[in-house]
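Every protein chain except one is present and positioned as in the full complex.
Chain naming follows the written order as A and B, and within any one chain the residues start at number 1.
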Amino acid sequence: MAPSGERILEVRDLVKHFPLTQGIVLKRQIGAIKAVDGVSFDLHRGETLGVVGESGCGKSTLAKLLMALERPTSGGVTINGQDMTKARGAELKRMRRNIQMVMQDPYTSLNPRMTVGDIIGEPFEIHTDVAPKGDRRRKVQELLEVVGLNPEHINRYPHQFSGGQRQRIGIARGLALQPEIIICDEPVSALDVSIQAQVMNLLERLQEEFNLAYIFIAHDLSVVRHISDRVAVMYLGKIVELGKDEAIYERSAHPYTQALLSAVPVPDPEGRESRERIILQGDPPSPADPPSGCRFRTRCWKAQDICAEQEPLLEVRAGGHLSACHFAEAHDVIHA
Amino acid sequence: MSNPSIDTHPLEAEATTEPLLVVDNLHVEFTTRQGLVRAVNGVSYTVNAGESLAVLGESGSGKSVTAQAIMGILDMPPARIPKGEVRFRGTDMLKLSDQARSQIRGQRIAMIFQDALSALNPVFTVGWQISEMFRVHRGMSKRDGMRKAVELMDRVRIPAAKNRVNDYPHQFSGGMRQRIMIAMSIALDPEVLIADEPTTALDVTVQAQIMDLLAELQRESNMGLILITHDLGVVADVADKIAVMYAGRIVEHAPVHDLYKTPAHPYSKGLLDSIPRVDMKGQELYAIKGLPPNLLDMPSGCAFHPRCPYRRDNCVTDVPPLYEISGTRGSACHYYREVLDGTLG
């Protein structure tokens, strides 16, 4: 699935601060949670960009910003040359056809009071010009077939399906409007291990079939590696490293990426005693009060004075890809 | 036995030849309105002092229900244990009175859970909750209990334990809360520690910290550890031996190295094969087909047969026993030899 090179999504300096207020009547801002703080990247047609990071790194807020479910504090999200953050009303509604999402939890993302046919058919009811009324039922059944479900189950309710099947229903809903971009927010992490591979295969097949571009958000690094062409590593609202998958996994230059890779348990007991382990101390700082300079410096074993004074920019450094560390050094942590 | 056993304990008929904890042919059923659910269907395993057993399985495999039966924290009804024994140092705990049982629970067998926040009481300080263990079970004074609580918080490496002992659970991060849970569970020097998905709710880097801590504590006090998880990576990192559960039964048990190198059951093999690997990039992942079984409507014969790529006719009709492969290995597959050799398929 080689990306064709045509840029379909452009994210520039995206910032989202959630104000922290005090008082009920006279609201007074006492600070802000810097959930996403200056994120830029491109996405090309047919490409998969993996986004990894731990809880609180801003990856879910990033997904909401890209879906225009939240308005950014500043910055732009441009799809096919049109800025989505400035779009309103009918224009925004039209732009939404091009970018859809698959959510994490298949148990809460489907309305329990609607049949599968209503759930997958809802996109057509909202965007009435996509499919004429008489055509919709047939379209829904086609979609069910595409995601590997029995088209005769159109009148069933979500609770009659298992977790993996529900996730397929969610995927079918995302496909209905034939978008070019799908944001997958932890699409397999709520599923049973034996079902995860099925859904991963489905996502890959659909990508080839419809030339979709994915933004694949996950905390499971092996899953991200399998599906991604490029990977972005996020820490406290910023991208700290961005590059082709083999660059990130084999020549990671940022200490946080290295720690993350080394912390992942490897499903192979051979040589487990001798494996390189970087155990980070402590927890990530609060995004309401991030450290000055480099945000990772409070947990970093390489930190020097400069890290507190000067914020390292995301630029091409060691390893030949983008990273944001003053002391970037390419290192193969997992010896793949 | 190097276990710090407590004198003046009701359980003194300790057979030294028996492993520390033996689960023997355990059955657990639930009565539901849709019918009888056989959640655990003849599970047997043993844990020795200083040994780590990983119980691997998906949701509904019965791995957590087995642990709850060991701890005696199942709600009965709807649960029922029609058959089986849980022997701790030779005594069947299922036959003990509630009072005798609660002497063992928490003191000699302890458990930690996935969700530390809901397992801690939000209205008491963590120090108070840890010291409660000493006050209730050891009759310590408030002050001594608090001192012990600080010691324990140091031991699970909570920074500045002295200053944090009077904080409330919500003031701690997820990883720190899990450490507090661990501190409470090891407070009375248990001989067996059951950890039910202890790191699933945590981030990868914090996960590594917690697993490290558990391994270290186990080494220090020579506990038997039962690690319940769905994560093949976590198992490979810490376990000595592994029991794979599917649909309420153990389908394979083996020393951890053997299982990862040469799985002897199609289900374990399928799980291992479906892990994304670098050399498989861009290719289709191996996926176990089909869905986990409905416990209300179990397949006939081998419960895995509808999903099994090696299925033969007798798999549909005959329930496979747990065949012994060697002294330490077993597989509940009629064709385990062929699975081992890779000559089937």
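As a convention for this text, contacts are C-beta pairs under 8 Å (C-beta built on N, C-alpha and C of every residue); 3 or more make two chains touch, one makes a residue touch a chain.
Operating definition for what follows: contacts and distances are computed from a predicted model.
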The complex's invisible chain, by UniProt name, from "Peptidase", "Peptide ABC transporter permease", "Pyruvate dehydrogenase E1 component subunit alpha" or "beta-galactosidase": "Peptide ABC transporter permease"
Touching the absent chain when the full complex is considered, from A:V77, A:V188 or A:C294: A:V188
Residue, one of B:V204, B:V251, B:A287 or B:V339, that touches the chain absent here: B:V204
Among A:T85, A:Q100, A:Q207 or A:T257, the residue in touch with the chain that has been omitted: A:Q100
Chain not shown: contacting residue from B:G145, B:G233, B:G270 or B:P320: B:G233
Absent-chain contact - pick from B:A149, B:L214 or B:I275: B:I275
Where the unshown chain meets chain A, residue by residue: 67, 69, 92-93, 96-97, 100-101, 103-105, 108-114, 122-123, 125-127, 157, 159, 170, 173, 177, 188-193, 196, 219-223, 225, 264-268, 270-271, 334-336
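Here is the rule we go by: only the chains that are shown with their structure count from here on.
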Parts of chain A lying in touch with chain B, wherever the complex brings them together: 1, 54-55, 162, 164-165, 192-198, 200-201, 204-205, 219, 221-223, 225-226, 245, 249, 259-260, 262-270, 272, 277, 279-280, 282-283, 336
Residues on chain B engaged by chain A in the complex (per definition of touch): 58-59, 159, 173-176, 203-209, 211-212, 230-237, 239, 256-257, 260-261, 267, 270-272, 274-276, 278, 280-282, 284-289, 291-292, 307
